[in-house]
Structures are given as structure tokens and as C-alpha cells.
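First the structure, then my questions, so here it is.
One protein chain is absent from this view; the other protein chains keep their places.
In order of appearance the chains are A, B and C, and numbering begins at 1 in each one.
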Amino acid sequence: MSKMNLLQAVNSSLETAMQQDERVLCFGEDVGAFGGVFRATSGLQEKFGKSRCFNTPLTEQGIIGFALGLAAQKQVPVAEIQFADYIFPAFDQLVNEAAKYRYRSGNEFNVGSLTVRAPYGGGINGGLYHSQSPEAYFTHTPGLKVVIPRNPHQAKGLLLASIADDNPVLFFEPKKLYRASTGEVPDEHYLLPLGKAEVVREGTDITLVAWGAQVQVIEAAADLAAEKGISCEVIDLRTLLPWDKATLVASLKKTGRLIINHEAPKTSGFGAELAASLQEACFLHLESPILRVTGWDTPFPLALEKEYFPNALRTLDAIQSSMDF
Amino acid sequence: MSKMNLLQAVNSSLETAMQQDERVLCFGEDVGAFGGVFRATSGLQEKFGKSRCFNTPLTEQGIIGFALGLAAQKQVPVAEIQFADYIFPAFDQLVNEAAKYRYRSGNEFNVGSLTVRAPYGGGINGGLYHSQSPEAYFTHTPGLKVVIPRNPHQAKGLLLASIADDNPVLFFEPKKLYRASTGEVPDEHYLLPLGKAEVVREGTDITLVAWGAQVQVIEAAADLAAEKGISCEVIDLRTLLPWDKATLVASLKKTGRLIINHEAPKTSGFGAELAASLQEACFLHLESPILRVTGWDTPFPLALEKEYFPNALRTLDAIQSSMDF
Amino acid sequence: MSDQRSLFHQQVYQPDFLDPKASAIPTFSLLQQKGELYPTAKAPDLSKEKALKIHDTFLFIRALDERMLASQRQGRISFYMTEIGEEAADICSAAALKPEDTIFAQYREQGALAYRGFSVDQFMNQIFANELDLGKGRQMPVHYGSKALNYVTISSPLATQIPQATGYAYGLKQDKKDQVVICYFGEGAASEGDFHAGLNMAAVLKAPVIFFCRNNGYAISTPAHEQFAGDGIASRGTGYGIKTLRVDGNDALAVYEATRLARKIALEEHQPILIEAMTYRLGAHSSSDDPSGYRSKAEESKWQEQDPVARFRNWLIKQGWWSQEEDEASLAKHRKQVAEAMKKAEKLPKPALDTLFSDVYDELPWHLEEQLEEAKAHILRNPTAYPATAGRLVK
Partner (left out) sequence: MSDQRSLFHQQVYQPDFLDPKASAIPTFSLLQQKGELYPTAKAPDLSKEKALKIHDTFLFIRALDERMLASQRQGRISFYMTEIGEEAADICSAAALKPEDTIFAQYREQGALAYRGFSVDQFMNQIFANELDLGKGRQMPVHYGSKALNYVTISSPLATQIPQATGYAYGLKQDKKDQVVICYFGEGAASEGDFHAGLNMAAVLKAPVIFFCRNNGYAISTPAHEQFAGDGIASRGTGYGIKTLRVDGNDALAVYEATRLARKIALEEHQPILIEAMTYRLGAHSSSDDPSGYRSKAEESKWQEQDPVARFRNWLIKQGWWSQEEDEASLAKHRKQVAEAMKKAEKLPKPALDTLFSDVYDELPWHLEEQLEEAKAHILRNPTAYPATAGRLVK
């Protein structure tokens, strides 16, 4: 066990994976000697050599295409996209290629060993292009998995599980939390399950669900609600595709109320899928409409980031209006 | 008025637009002398010259990037993506650039004159890569509009409206209907409103909503339901972003039941947004859960296309189970 | 790390813009149409056995393409693409490689696959998307693939295979394998961003991959001069720092020799190679296309006279290795085999319902389990609407 921040946990996860399996390769823009602009791959080139941890030319479509070739050849690529905002040039390689590789070939070939890491989300004064949360786009793509950790312990365990998983996984790292706080993280290899949500806090009146950095927002909202005597069940989804419906249904059947929180814009965000599925699954148990507290339907702003942000106060508003319904 | 199929209506729309405004330019792969692989731009190069209707090199990211430059310079580009399946290399230019051009510049620059046309959807034995319905991806992108016609009359009126609209519009054409049937289409210029759904058939028991080629599927389902004495209200959404919530809410308040049908995979399809919004807006009016009849969460298949397809029979199943709830 | 650019470049004091029109890249050629070598040309070291195997593949592909195009016209299959006129490019390049080398194809390289040993039945099963198709009936005709033959399954999105080929080759180098990758693509696909990414990354990361461009003059209806303004695709190679050769793509011997050498350099020097094969798509783009809308018969017949198969046959006959009679008999044999295989494949059922859901992931997640059950139940309730799958479902 060591105290690590989320960034160190990612670094430790990569090091552990590279130690265990010499086919694990880490690459991307500035990932090599420099160790990445956030330093997530710091020290890996030194330890494992330039052929296993290296800079690529500046081309996201190339990075992912290259990674798919490696995966098809049975290496274990862990590609970094410097910011999730820059994953879109690789959208075709991810959505048309990675997601469909196994299916279209009848399993003659697959790229299951692929993992793509990308820092995502706001909170660092990044404006339109260093703040986006693009996870929902990928959840509409059968064949991909989408995983998002909320703290250092999860970051290492879920990243190792993503690398081990035999499907292409997008692993979005909440960059605002990179250095925000530390937690105990095992030094050795361990796995956390993909596709399983975590009930972070049990409650009886209303369920709050989020992922990544927003989990602390709903926890804060739950604290505020507790002051008003409202007992919130707090759930961290952890994997968005495929997501853990059973855990959500169980919670919702208990509480009858649900607030979904995400930072991405509301329209067609992943909250829409959760609400659509759960109103169907829990129709007779719902005491009030499922509400979404999200970023507004605008690009991510700069000066008015605070006004954009789906924070604990706005979540509390939603909790209140759900309870008052 | 002339009898036209959907393809001819698109062609007539482009011709009318180019006639009216010499800044309207049509281009894309094989769009020039050949008139496009579906012949949507047939005759336009002959009529308006090579500088206004032309082939581009084979690069979707280039086509859209180029179109954005034209739009910023105040030409009126109508770019064709040969198949909607091939729009993904242009995803960055659409989602990071087109959608955010006006916002990020404080309206110093905008690309509102852009229209992107792309044939979409299954039903032509196209398999994974000539069948996709990618509209939902774009609905998660503030700044874009998404428009889909269901018949020749709409195709011309909505396409002319998309070209006239001062926002970047993605116009998806249901290619399965290109030559399926004909209808009366005015020869002159006319506009149909963007952002407005159309109530195709009034009913009292349950609302069915779809867009593009799937509207005929829900109409067929409504016919089957009528035989069982169920009265369906049939709505064509026509514009997905921004969508016409008022019309849907009014219908749902009347019927209390809703079936959404789309061809794209279920998870995070646009049906999710509709269901999420409408369960919130109409909570107390709902008699049963909102149901989605959609493509399965798989890539688009070939041999088993029939088994994948969200057809009238499956829609009828959903109607029945909604009525029986 | 750190800057390795020279501070002191060669300097000039006149602003002379490099003029791309100033020079043209020549074409490596060996064989004339009548089957004779060019005066100073030297034939590659090609055994009689290999030469005949190449020619046999030529004839098989002619028989296959001819029959399948006819079947499409008859409505027995929905779609087809021929490679007529370009057989020397893919087949002779594949012949110059080892079977362990991996092939990333675009879609018009069935010849390379046939050379590797894909059986006529395997071709038919894919084309008819039946239950024996290695691809499980999921893709349109001609989207072949075979792990056993190191031929990566084709996907329709153009040029996506180019950076993938680079990654695959890098992986081979990591494994210290004496193997290369060959990556085929058209001059049209070379306009995609993925081309740029794939070639640049291969050069920087020193991946042993042979980029093989079939410059056949057209991308569907778009002629090459509306695709690029430079000297073909070869003129881009040196810009990436990649050794490059332009070759007569209708010249079986030149293509073979060029690829053989490319393989050697790629392996020995750990680097990519670019080959541009100049050829012509004699047929339509696909069965959905009609080239009379964008080119003349006269143009086509000019190229018909450059037929690569005839050229190589002429050489084989001159070598004393082959005769006109053997040629006719062999073609007839292939035609018969194709026809028989087709009849067989046509009768086989489509893949079963569960193949609609399998292989999306390594295992079925809960939501696909649910959807499979829902689909099954629905089909069992409405068996007549789903003739292909209903009969095979157990209640």
C-alpha cells in the first residue's frame, strides 16, 4: 500500500502492467521521455525502454489506427490521447474500426487488447477544448467498453482491468482529480470488476448516480440533503458501457427517486440512456420523474465555468424538487 | 408540381438553391460530372459549372474542413458525405469545429451556412458500413442541427430550409427511400420549418414517434394496431436537434403512452433522449413506461438484417405490451 | 530527445520555389506486352513452379470475377467487385512475400488471397454470406479475411487499414519476427488522413511495412487528376523519408521483383517502403457502377492492350513453360470449379440467430443476452416473418 494521487495511481497501474507482460506498450503524444503532459507515463520509458514507451507523431487518428494494428497482432497497446477533447480525429478508428473488428471478421481478428486512456472533464480553466466529457458518444457504439474511475484506488484497479479485458476499452481519467487528493493504493497488481457499479453510500429516500469527478459532487449534495433530513443513496457507475443496470434497479426500487448527474451537456448525454432504461424498468416504483443535473447544452465555457457546472447546489435543487414532487 | 422520388426531390432542391443563390456550392466524392453515386447531384455540374459543383479528393475530414472555410467566407456549401457510415473521419471537423465556430469566436465568425448531406440507414443489403444511422451522435453536440426527411415533399422543403438556416445542419437522407416511391413536389422554392414535428396521423390510445424511413414502419404498425382496435397517433419528428418537445408533450398528455422507433442501436440512441425528457415532462400523464423499438446493440449485420430491423411487428409487440401494462 | 535539426542548412540566396513539375518519377518495368523483356532488363529469379502458380491464380481470379459479376447481374448476389486489369499488382506482390507475412487489403485484392490458398469454397461462402462464411455472414461480398492465411479481414472504410498495418508491423518488429506487412490501397484512398498518419508513423517508428498503392486511374468516377495534383503517390514517399519505387503494375515480373526487394530492405533496414503500381481498373468500380458515365470505351481498350495476364502468359509461353492449350484448359477447369462451388454455397443456410449478437464483445453482456432472448421470443411468435432463422430456433 502507498499513498498516491490519481495520477500516480495511473502511473503505477501502467508500470505494473508493463512489468507483468512485456507485450504491454504505452505511447501517444509526449508520452515517451517526457512522461506525458500530465506525467502519467513518467519514468516508463526509462524503465522499459524506448520500444515499449514512446512518443508518436501528432496524429490521433494515427495513434488509434496504429494501436489497432498492434492489438490485432496481439500486443497490448495502451494509447494515450492527450486530452479527451482531441479524441475526435480518432472517432472513425474507434467507432468504425475498433468497435467492429471482432464482429466483422467473425472473430478471425480482434483488437480486444486495446486500451485508450484520455484525461477528460472540466475544472482546470480549460475552456472549450480542454474540458470536454465525450463519454456519451462512445456509449452509442456497440463493441466498445467505457470505464471512468473516481479515485486513485479505482484508477489503478479499473485501468488494470481495462488492460486485461479482451475488448477495446476507453478509459477516461478525471483530470481535475489527478492531483486533488491521495488515497491508499496497493503496490501490486489487482483488478476491480468492469461493468459493476459501486454503492458508495446507502440511503433510503432518493438515489443519486454519477461517475468520475461528479461522484464527489453528488456526495456533497447528499451531505447537504442529509442536513435537511433526506437520505440519499449514492452510486458510482464506474463502467458506462455495458452499465450495471441491476444495481441501479435495486436502488431505485428501494428509493423510488433518481437524480443523474453528469458534466457533459444534457441532450443525449449518458443520463438520457439511464433515465430511459430505468423509467421502463422501474415504472411502478417511481415516486417522481427521473431528473438529470448536467452541463447545459452549450460548448464548455471559460469565464462562466462555474455557471455551467452541475454542482452540488444544483443537484440539491433537483433532490428537493424530486422529494417535493 | 411534379411527381418525384426522394432522390429527385433532393436533386430539385439543390438545383433550386443553386439557381437562387450563386454562392451555393455542391461538392463531395463523385459529386461532379458523375452526379454522385446515388445521382443526387446529377446534372448540376452541367448547369452550374465545374466551379460550383465538383468532385473532391477522397477525404471526409477534408471535405468538411474545406466546407467550413467556405462557410466562414460566406459561401453556402452543401457538402455530400457519400454514406453516413463515412462521416466519422469528419467527426472532429463537425463536433469540435462546425458546432463551436460561432460560440468560440463570440460570433466574430460563424459557419451557419453549412449543410452536410448524407444518405443513411439500412435496407439495401449494405452490411456494417453502408447501413448506419449515426444521427444520435450529433444530437449530443450543441451547435449542430440534425434534420431527416421521410418523403420527397419533405426532402425538398427541409433541405431548402437547411440550406437557408443560419446554423450548421446535418441532413440525413433515408437512402432506402431514394427510389421507393414518388410524391408531388413543387418545382419552385419552398421551405418546411426546422424544429417542428409533424403529426402524421391523429390517434387517442398511444403515440408512436419516429423519423426518416422508420415513419413508414410506425405507420404500418399503427395499421396493424388499428385492426386490434388500438388508435395510434403517429408523429414524424423531422428535426432531431433541436427537437419539438411541445408537439410530443401535447400528444403524450392526450394518449398517456409512447413508443419510440429508430433503426440505430438502442443504447444512447436518440430514443433515450426522447424517453428521458418526456418521462420528466409527462410523468403524471404516463399510463405505462415509454418503450423503445430499435436496432439491437450490435453493428449493422448483413445476412440477418431482417432479424436486426425494428419493424412493424416488433413495434406492434411494443404497442400491445404498452396497452396491456 | 532534443533538437537534431541542423542549425546550418545549405543556404541559397535566391528564393527559388521548388517546382513539382520539374521532374517526374520513372516507372520500373521489365516485361513488354508481347512477353519479351526490355532490352537491358533482367528477369527476376522466379522458378517455373512459382511462375505457374502465379498464372494459375490469374486464371482463377478471371474465372471467379467473371462468374460472380454474372451472378450479380442475375440477382443471385447483391454486390461484387472485380480486379480485372490489376491482377499482376496484387498477385505478384503477394507472390514475392512469405506466407507468414501479413496482408492488409483494401477490397480489390482477392488475387493475393487466392494466391495464399483461400479455397474457392471459402470465397463462395463469404460472397453468399452463408453459415460457413469465416466472417459469419456479416459483411458485404468481397470483405474476406482469414487468420490462418494472415489476411486481415477487409473493412469498407477506406484507408483505415494503413495506420493499422503500421502498428501490426511494429508489433512484428517487437516480437523480432522476420516478417513484414504489406498494405494495399488505391490512389483514391491515399487522399484520406489515415494515409498520412500511417506512412509518417511507419517512417518515424521504423515499421517493416510495404505500402503498396494500386494507382488504377480512378476512385469510382473520380479520375486521378481530380484526386491529386502531384506526380502520383510515389512523389509523396520521399517527403516521409520512405524509400519509394514506381512500378508498372501490369508487369508481373517488375511487380514481383520490386516487392521482393522491398521486403528485403524493409527487414534488413527496419523501415517502411512505398511502391506505386501504375495500372488501370478495366472493369466497373463495382457491380453498382457503370463507367460509361465517366470514361470512354477508347480509353478502356487502350488499357486492354496492356492486359497483365496476357503479358505474363506470353512470357510463360516464350519460356516454354506454358501453352495456349494448357491455358484454355486451365481456365475452363477454374470456371467449372467456381460454378460448382457457387451452387453449393448458394444452398447453404444463413448463419443462425445467435451470430447476430455474438462477437460484439468477447462474451455477451447482460443487455445483449436480454436482446437475444427478446429477438428469439419475437421470432418464435412470428416464424413466417423470419424464414431464415425461425426454423432453426428451439422453443
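Just so we're on the same page, contacts are C-beta pairs under 8 Å (C-beta built on N, C-alpha and C of every residue); 3 or more make two chains touch, one makes a residue touch a chain.
Since this is a predicted model, take the numbers as computed values, not measurements.
Novice: As a test of the contact rule: which chains in view would the missing one touch?
Specialist: Over the full assembly, the chain not pictured touches A, B, C.
Novice: Check each of A:Y86, A:F171 or A:W243 against the chain that is not shown and name the one that touches it.
Specialist: A:Y86
Novice: Touch as defined at the start, partner being the missing chain; which of C:G85, C:G193, C:G283 or C:P308 qualifies?
Specialist: C:G193
Novice: In the whole complex, not just what's shown, which of C:D3, C:E268 or C:E325 touches the removed chain?
Specialist: Touches the omitted chain: C:D3.
Novice: Kindly state which of the options B:Q20, B:Q75 or B:N125 is in contact with the chain not pictured.
Specialist: With B:Q20, B:Q75 or B:N125 as choices, the missing chain is touched by B:Q75.
Novice: Going by the touch rule given at the top, which residues of chain C touch the chain that is not shown?
Specialist: Residues in contact with the chain left out: 1-5, 7, 9-21, 24-30, 38-42, 191-197, 200, 203-204, 215, 217-218, 221, 223-232, 234-248, 254, 257-258, 261-262, 265, 273, 278, 280, 294-296, 299, 302-303, 306.
Novice: Give me the chain B residues in contact with the hidden chain, please.
Specialist: The missing chain touches chain B at positions 23, 25, 32-34, 51-52, 54, 56-57, 59, 61-62, 64-75, 77, 89, 92-93, 96-97, 100-110, 112, 142-143, 145, 166-167, 195, 242, 245-246.
Novice: If the hidden chain were put back, which residues of chain A would touch it?
Specialist: Touching the missing chain: residues 29-30, 32-35, 37, 54-55, 57-62, 85-86, 88-89, 125-130, 266-267, 296-299, 301-304, 306-308, 311, 313-314, 317.
Assume only the chains that are shown with their structure count from here on.
Novice: Computing the C-alpha centre of each chain, which chain sits at the greatest distance from chain C?
Specialist: Farthest chain from chain C, going by C-alpha centroids: A.
Novice: Between chain B and chain C, what distance separates the C-alpha centroids? Give it in angstrom.
Specialist: That pair's centroid distance is 35 Å.
Novice: On a C-alpha centroid basis, what's the spacing between chain A and chain B, in Å?
Specialist: Between these chains, centre-to-centre, one finds 30 Å.
Novice: Two or more other chains in contact with one residue: find those residues in chain B.
Specialist: Residues 61, 85, 88-89, 128-129, 267, 297-299 of chain B touch two or more partner chains.
Novice: Among the residues of chain C, pick out those that touch two or more other chains and give their numbers.
Specialist: 138-139, 143, 155, 157, 193-194, 355, 360, 367
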